[in-house]
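The next block holds one structure in the form of structure tokens; read it before the comments.
For this view, one protein chain was removed and the others were kept in their places.
Showing chain A:
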Amino acid sequence: MLEVDGLVKRYKTKDRKVVEAVKGIGFSLEAGRILAFLGPNGAGKTTTIKMIAGLINPDEGDVTVNGYSVSGKPKEALREIGAVLEGSRNLYWRLTPLENFEYWAGIRGVSRKVARERGRELMSELGLENKLGSTVQQLSRGMQQQVAICAALIHTPSLLLLDEPTLGLDLDASDRIQEYVLKLAHERGVGIVLTTHQMEIAQALADYVSIIQSGTLTLEGLKSEVLERYAGRSYLFELGAVASVEVRRKVEARGGVWSSKVEFRVVLDDPTDIYDLMRVLEPTAIVKMVRETADLAMIFREHTRMASASEEALRGVTS
């Protein structure tokens, strides 16, 4: 349904330098599946999302949605795409949700009648049917974001792009959106690409996971496979006393990530590496040692740390 092929984007900055924000990204997504598109700040997520929506023109590569090329057949492709963009309101705050639906549907060629019906339906699915008449301005931040999602769905697109949809929302609003996104994909067959920095959300929603770092995909696959790949290799240590700076450094050198002064997680490629680690900790008491099941937060942390370390190492070799 969505085919992303060899996207490259180079920006020229104000001081005439060239930033290569996206360096040849390709992936595909079937209908009814959710792709969590993860990566640290500035990795190129928003750039990729906007290239899919045709809001940024790539230097190389192309995107097709349901067989329509975004650059070649934008008219047809745009009918298949709905997007909620990062850090934008995406709605007219002076209008009510219903009026917003009518407008955004209209400029996508959908009639007012259909827009009203569909808007009502979408809003009641989110339990917001009594908010149809207040202006968007008067709604809470969470509701505004939910209305923005409804507006992006008003023309029944087959692909929904969500760039950090739960940013700054409370748990309740975030949960509602998550629940709804799942329903959209798995019951309605909408393909969804979602970026987020909240790993628990990716963990809860994703069918597929991609990690992008400095413009390159460094990990991709089915979420279940990715979790499997890391399963049983993660350990949580809790110490009986605060570790010295030297110990902390040695643990970090072995891939440990400290979550507090006495607690760290580590992924061990070889289970027998644990003896080496315990020697480093000596003589501090170990009060807890647990082999954890993998989750995306851990994998993301571990994976991005390793990738940037190897990148640094590479840079060290070449310079």
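Methods note: a residue touches a chain if its C-beta (ideal position, glycine included) is under 8 Å from a C-beta of that chain, and two chains touch if they have at least 3 such contacts; residues count from 1.
Criterion: contacts and distances are computed from a predicted model.
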Just by its UniProt name, which of "ABC-2 type transporter transmembrane domain-containing protein", "succinate dehydrogenase", "Cell division protein FtsX" or "GMC family oxidoreductase" is the chain not shown in this complex? "ABC-2 type transporter transmembrane domain-containing protein"
Residue touching the undisplayed chain, where the options are A:K23, A:R108, A:H197 or A:R248: A:R108
Which listed residue, A:R33, A:K50 or A:R233, touches the chain dropped from view? A:K50
Selected from A:L2, A:I81 or A:M199 as touching the chain missing from the view: A:I81
Hidden partner interface residues of chain A, rising order: 9, 11-12, 21, 47, 50, 53-57, 74-76, 78-79, 81, 83, 85, 87-95, 99, 102-112, 151
